[in-house]
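Here the complex is missing a single protein chain, while all its other protein chains stay put.
The first chain written gets the first letter, and so on, giving A and B; residue counts start at 1 in each chain.
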Amino acid sequence: MPVLEREGAQIWRRRTSGESLIRWVGWLLGVAVFVYCWQIISESTTWFFVWDAPRIANDIWTRATPPKWEYITQLGRPIWDTLNIATLGTMISLCLAVPVAFLAARNTTPSALFVRPIALLIIVSTRSINSLIWALLLIAIIGPGVFAGVVAIAIRSIGFCAKLLYEAIEEIDHTQVEAITATGASRWQVMAYGIVPQILPAFAGIAVFRWDINIRESTVLGLVGAGGIGLQLSASLNVLAWPQVSLILVVILFAVVISEWVSAKVRGAII
Amino acid sequence: MLRLQKLTKTYKTGDQALKSIDLDVPKGQVLALIGPSGAGKSTMIRCINRLVEPTSGAVMLDDVDLVKLSSGALRKARREMGMIFQEYALIERLTVMENVLSGRLGYVGFWRSFLRRYPQSDVDEAFRLLDRVGLLHMADKRADELSGGQRQRVGICRALIQNPKLMLVDEPTASLDPKTSRQIMRLITELCQERGLAAIINIHDVALAQMFVPRVVGLRFGEIVYDGLPTGLTPDKLTEIYGEEDWEATIEKVEDDETGIEAAE
Partner (left out) sequence: MSHRELDDMLGRGWRKPAFIKNTALRWTLIVGFVAYLIAAFMTIEVDWGRVYDGLDRGWAFVLAFTNPDFLSRWSDIWSGLVESIVMTVAASVVGILISIPIGLGAARNIAPLPVYVICRGIVAISRALQEIIVAILLVAIFGFGPLAGFLTLSFATIGFLSKLLAEDIEAMDKVQAEAIKASGARWTQWINYGVQPQVMPRLVGLSMYRIDINFRESAILGLVGAGGIGATLNTAFDRYEYDTAAAILLLIIGIVMALEYLSGVIRARVQ
């Protein structure tokens, strides 16, 4: 924030003219990129449909309401499957995420040069790919069904859980570890007494948090054939049974709200 | 019993924390290690039980050179040395009892310690120690519910249950108020006397050191510049250790405090 000397008077400006220029060019570039992106989207859009959208939306709404409530009797099993996909998937992923996290944390990794990069690679690659894509892949490999959904959720969650967990491990109080080491404890005992108690609250929080996310994700896995309530959604959409679709959406919303409530309660109890 | 020979520690940054230290601690002697921050007090204590690896030199504990030990043998040797920490270093989320019993980790196997199934003799000893420091009724409290002085007592129990020959004490009072500091120092020196333990107490409070220990070692820039009786710490000597300062006040204060606390008790 310079003070400039001009015609004998001191003038304060927030930025020098050079800085302002760079900023303006930056903004201009940003706007240009956005306009370009918009053009690409606009080119591949059939604008006739868009202008027609209010009518179509209205049409869908009238067809979808009221939801076909009696259809709920057929949703019991899919809801159960959805819950299982989320819960079992979360548990499997936690089992796998714990060792990965210990290998990835700077203070517990056996080798920062060889093992840590591999652990980080596992974390990044499982995290960057959405569970739907994992489900697609697994269905191609092991066939459609709930099992593919469980495995897809499990794989997708490894990176997420391991990342949060290894950050927690790196933040532990080192003197507690030192104190346990000083008693002559073995490597595993140092782990069990010095490290584990310190990261346990973080671990529980991560588990519940991820379970909540997984409930949401498992509701849509069925769209690609990986079991759960998404299968019914996809089937109803294919035959344009809008009253069923709206009922399923209501059920999904309900499930999401409940899981969020449960996870908030449990996290509150732990911390 | 403990003998340091030409003990040297150079950190990766090139800082020489310890410059060829020679020190002899006979059985049952309690000595205080004083010196300004960064003099290498903490490094020296940690080099003895190899929480910090010394660069060169030897640490002889009863004719065994700790520096040369393999990791398995080192763990056995560490059982002989109890350590007490500045910030207590208790496992905050475990109970007092688990913290005390964790001093036995070097003696019990992994599964036993994992399932908390310690031998009855260890459990009894833990109860006795907690009773000795006046915390028996706190046994099942979580460590983070305790006050600073109470935590340090638990830290002392954890070190003593190892049944050590030597105590390594790193700034035991730095996080405590003056009164608790004295109580903790008294407790440590008393317990060492009862059990005939040698101890190296690393402490920055000269007055406190003079009050409780028979021998003081002064460290400056990684070298021993004083080794002798606490009464021998003249203003000149303190200047040599800590640098220029008006020391008369400190030394006088010691005597004042002494009468003060006696009057209070």
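As a working rule, a contact is a pair of C-beta atoms (placed from the backbone, for glycine too) under 8 Å apart; a residue touches a chain by one contact, two chains touch by 3 or more.
Predicted model only: the values in this text are computed from it and were never measured.
**Q** Could you tell me which of the visible chains the hidden chain touches?
**A** A, B
**Q** Which listed residue, A:50, A:95, A:112 or A:264, touches the chain dropped from view?
**A** A:50
**Q** Which of A:93, A:108, A:219 or A:244 touches the chain that is not shown?
**A** A:219
**Q** In the complete complex, which positions of chain A touch the hidden chain?
**A** Missing-chain contacts on chain A: residues 30, 33-34, 37-38, 40-42, 44-46, 49-50, 53, 56-57, 60, 80-81, 83-84, 87-88, 124-125, 127-130, 132-133, 136-137, 139-143, 145-147, 150, 216-217, 219-220, 223-224, 233, 237, 249, 252-253, 256-257.
**Q** Which positions on chain B touch the chain that was left off?
**A** Chain B touches the chain not shown through residues 95, 97-98, 116, 118, 120, 123-124, 126-128, 131, 134, 136-137, 139-140.
Operating definition for what follows: only the chains that are shown with their structure count from here on.
**Q** If you look only at chain A, which of its residues touch chain B in the complex?
**A** Touching chain B from chain A are residues 173, 175-176, 178-186, 188-189, 192-194, 197-198, 200-201.
**Q** Residue numbers of chain B touching chain A in their complex, please.
**A** 49, 51, 75-79, 81-83, 85-87, 89-94, 102-107, 110, 113-114, 155, 158, 162, 168
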